[in-house]
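Removed: one protein chain of the complex. Kept in place: all other protein chains.
For reference, chains read A and B in written order, and residue numbers begin at 1 within each chain.
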Amino acid sequence: MKRSKTMEFGVGLFMLAGILGLVFLGLRVSGLSLSAPTDTFRLEANFANIGGLKPRARVTMAGVTVGRVEAIELDTDWYDARVILRLDSDLEGQLSQDTTAAILTAGLLGEQYIGLSVGGAPEMLEDGDTIRDTQSALVLEELIQQFVSNMASS
Amino acid sequence: MKVNQPMTDVPFIEIEDLYFSRGEHDIFRGVNMTIPQGKVTAIMGPSGTGKTTLLKLIGGQLTPDRGRVLIDGQEVHSLSRKALFALRKRMGMLFQSGALFSDLDVFENVAFPLRVHTDLPDAMIRDLVLLKLQAVGLRGARKLTPAELSGGMARRVALARAVALDPELILYDEPFVGQDPISMGVLVQLIKRLNQALQLTSVVVSHDIKETLSIADYLYLIADGQVVAHGTPQTLDTNQDPRVSQFVHGEPDGPVPFHYPAESFYRDILGHA
Partner (left out) sequence: MQSKFKQGATQITRLGRKGCDAMEALGRAGVFLGQSAVGIPSREGWRLWLRQMHFVGVLSLAIVLVSGLFIGMVLALQGYTILVDFGAEQALGQMVALSLLRELAPVVAALLFAGRAGSALTAEIGLMKATEQLTSMEMIGVDPLRRVVAPRLWAGFVALPILTVGFSVVGIWGGYLVGVEWLGVFEGSYWSNMQASVSFINDVGNGMIKSLVFAVVVTWIAVFQGYDLVPTSEGISRATTRTVVYSSLAVLGLDFVLTAVMFGGL
């Protein structure tokens, strides 16, 4: 009987270790935070070109992550990309209407993310509003092309 | 003598016109048998005649191609799985190898049928198990694992397990094979005693003539997929059928040939010249 008790204990430990491992994978490896699910609100932004931006990309403000890209879709009215952002609800009603959204690249070859910078208008963005002032992704090929044609014309 | 007229007894198992084949190989071609209640019936025959298969057919583990097996009026092979398992609670089977569960000790092996089929409290199970172990003389060995038992002891434990639920029928598959004379004697005595004490119907499958004759009330001899003779030990002993007398008296050559079928020895040796 004693042997079966230690066996039960061993199996218990084994399963506990499995659960702890999963928690580790969640918190430490995938960076889930325990305080989630925090309240969020939704903003939209239209970009002429999103480059390599992907859903779940970070949205930052002064380098601090404040939200994620929820979805990207094609806006058939204007034939540009509509990006739906989910931001921490602390910022709801704190961002002025002339806030700009730019698609930035981490390092030369890194991931693309969205950087927000606040403007000075008195009206604030609310849930579901659209950011008007946007800056598309830098596409390396276009940049090179521009550079080459400038060289040629000068 | 009552023993000499088993057919007047109440039949417990009836086998009617049983056909069974395995692949291309016919094992039974129309076997008929009646096994009386409360008696020891022996089924004998040379090796390879399917005696163990017959037990499996009785136990419902194999399904015959034709014919039927009735146990206490119930047709074994038309029962639902549940009813079959219920019927099996009323039978015990002693396997050739003992077939003790290797992950349980002797005590738990005997307790196994009680634990699965009854809700008895632990103390009562303990008493019952010790009673059965006492009957086979192995009460002292209850803590041993099956790996620590000798062949004869394993078979006795298996016997205790087979009678744990006080079955009405017990099937013995080659109980004497590979036993030394002492354990053989012990087993013979146990089978006889259990049969008398518990009013069991016993079916013994064996090819050990001497031991089987000493305990059987009635005998069936099967060969070539059929019953070739049946009767009490006395009548079989004087049977004139060469197949019967060869088997009963253990003659090396006869209808069951010593030689495996082959072309003539002379031609085999000189034929290639």
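The criterion applied here is as follows: a residue touches a chain if its C-beta (ideal position, glycine included) is under 8 Å from a C-beta of that chain, and two chains touch if they have at least 3 such contacts.
As the structure is a computational prediction, the values presented were derived from the model and not from experiment.
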Seminar exercise, completed: Per the whole complex, from B:68, B:89, B:126 or B:192 the residue touching the absent chain is B:89
For this session: Could you tell which one of A:31, A:63 or A:120 touches the chain left off the display?
Result: A:31
Seminar exercise, completed: Touching the unshown chain, chain A contributes residues 4, 7-8, 10-11, 13-15, 17-18, 21-22, 24-26, 28-32, 56, 58, 109, 111
Exercise. Tell me, which residues in chain B touch the chain that this view leaves out?
Worked result: 56, 59, 61, 85-86, 88-89, 91-93, 95-97, 99-102, 112-113, 115-117, 158, 161
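In the analysis below, only the chains that are shown with their structure count from here on.
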For this session: Calculate how many whole Å lie between the centre of chain A and the centre of chain B, each centre taken as the average of the chain's C-alpha atoms.
Result: 76
